[in-house]
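Of the protein chains in this complex, all but one are displayed in their positions.
As written, the chain order gives the labels A and B, with residue 1 at the start of each chain.
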Amino acid sequence: MPEFTDLLFYGLAALTLGFGFLTVANPFSRNPVTNAMFLVLTIISMAGLFVLLHAFFLAAIQVLVYAGAVMVLFLFVIMLLDLPEENRRQIKTLTLGLGTIAVAAIAGIFIKAISHAAPLAASDRWLDGETKPLGKILFETYLLPFEILSLLLLVAMVGVILLSKKDLK
Amino acid sequence: MGTQLSQYFPVLMLFGVAAGFAFGTLAFSVIAGKVGRRTRTKDIPYECGMLPEGPGSARMSVKFFLVALLFVLFDIEVVFMYPWAVNYRDMLKTNAPLALGGMVSFLGILFVGYVYALKKRAFDWRS
Partner (left out) sequence: MFDWLNYNPTAAFVVFSALKIGIAFGVVMTMVAYAVLVERKVSAFIQDRVGPNRTAPPLALKIPFVGRFLQGLGIFQPMADGLKFILKEDFTPSYVRTIYFWLAPAIAVIPALLTIAVIPFGSMLGSEKMVIADLNVGILYTFGIVSLGVYGIVLAGWSSNSKYPFLGGIRSTSQMISYEIAMGMSVIAVFMMVGDLNLSRIVEYQSGGLHHWLVWRQPLAFVIFLVSAFAETNRLPFDLPESESELVGGYHTEYSSMKFALFFLGEYANMIASSAMMVTLFFGGWQPLWGAAPAGSVFAGLTHILWFLAKLVAFMVLFIWVRWMLPRFRYDQLMDLGWRRFIPLALANILATAIGLGLYSLASN
């Protein structure tokens, strides 16, 4: 059923873009919680796209870590701080100019990358995105970056504790 | 269409059923439920019969925030352990020291952070 998966891809891609747009520029609500919830929906539709790419492990992780963990944190912060509805800000010329430059730069990189990429040989030659081969690559070829990552997590952990605990002894 | 990919289709179907059920019952209870009067006393937040004082959301201890942040970090750590766990027995046959050492050093570095958090009383809810 190639038509059906194509249909799913276009549907999910549209959903991702639509939710993404509603995350940053929701015309109906300026409540931070609404924005956060739309970000959750964006992440979940991206997980759906990963599934269509046969990246099953990544899809599960996307939901587990991003939609589950990171967003709970976001929501927590929003609620703990009880942020009021954001006021509609004036868009300054400088912001607009810098924004345009940033978007143009990213678009340039994308276009360059896509035009240089070799087209996929055949649609049935999928990279196997299962957990086992992924782990094999991670622990044999990319062991050093993996170990460095633990240092990064350690730094983050120490930073979190330093920032949120005032009564250090 | 690969066989694993096709296995995700029932998940989509189940999601449809679950969402349909959840929103369906909500809608059904609106239609079938009794409509009562809205009195002033009924319409105040429940505080055991006292009149509510101040805003509905109180300020919370920063500890909840700390727990949420540490949760994210530990969650990422756990996620990296799954691909290792499923490969461990195979890797023992090919390269045993790397299989064990790779993860032990990873966890060792993070355990330092865990001990630091313990010493800084990040998990202490008594004080």
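One rule holds for everything that comes next: contacts are C-beta pairs under 8 Å (C-beta built on N, C-alpha and C of every residue); 3 or more make two chains touch, one makes a residue touch a chain.
Remember, predicted model here, so these are calculated numbers, not experimental data.
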Per the touch definition above, residue among A:72, A:138 or A:158 touching the missing chain: A:72
Option from A:8, A:40 or A:153 whose C-beta touches the chain left out: A:40
Contact footprint on chain A, counting only the chain that is left out: 1, 33, 37, 40, 56-57, 59-61, 63-64, 67-69, 71-72, 75-76, 79-80, 130-132
Chain B, residues in touch with the chain not shown (by the definition above): 4, 6-11, 13-15, 17-19, 21-23, 25-26, 28-30, 32-36, 38, 42-48, 52, 56-58, 60, 64, 67-68, 71, 74-75, 78, 81-82, 85-90, 92-93, 96, 99-100, 103-104, 107, 111, 114, 118, 123-126
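In the analysis below, only the chains that are shown with their structure count from here on.
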Centre-to-centre distance between chain B and chain A (centres being mean Cα positions), rounded to whole Å: 18
Residue numbers on chain B that touch chain A, as the complex places them: 1-2, 4-5, 8, 55, 57, 59-60, 62, 64-66, 68-73, 75-77, 79-80, 82-84, 86-87, 90-91, 95, 98-99, 102, 105-107, 109-110, 112-114, 116-117, 120-122
In the complex, chain A residues that touch chain B: 1-2, 4-5, 51-52, 54, 56-57, 61, 64-65, 68-70, 72-73, 76-77, 79-80, 82, 126, 130-132, 134-136, 138-140, 143, 146-147, 149-151, 153-154, 156-158, 160-161, 164-165, 168-169
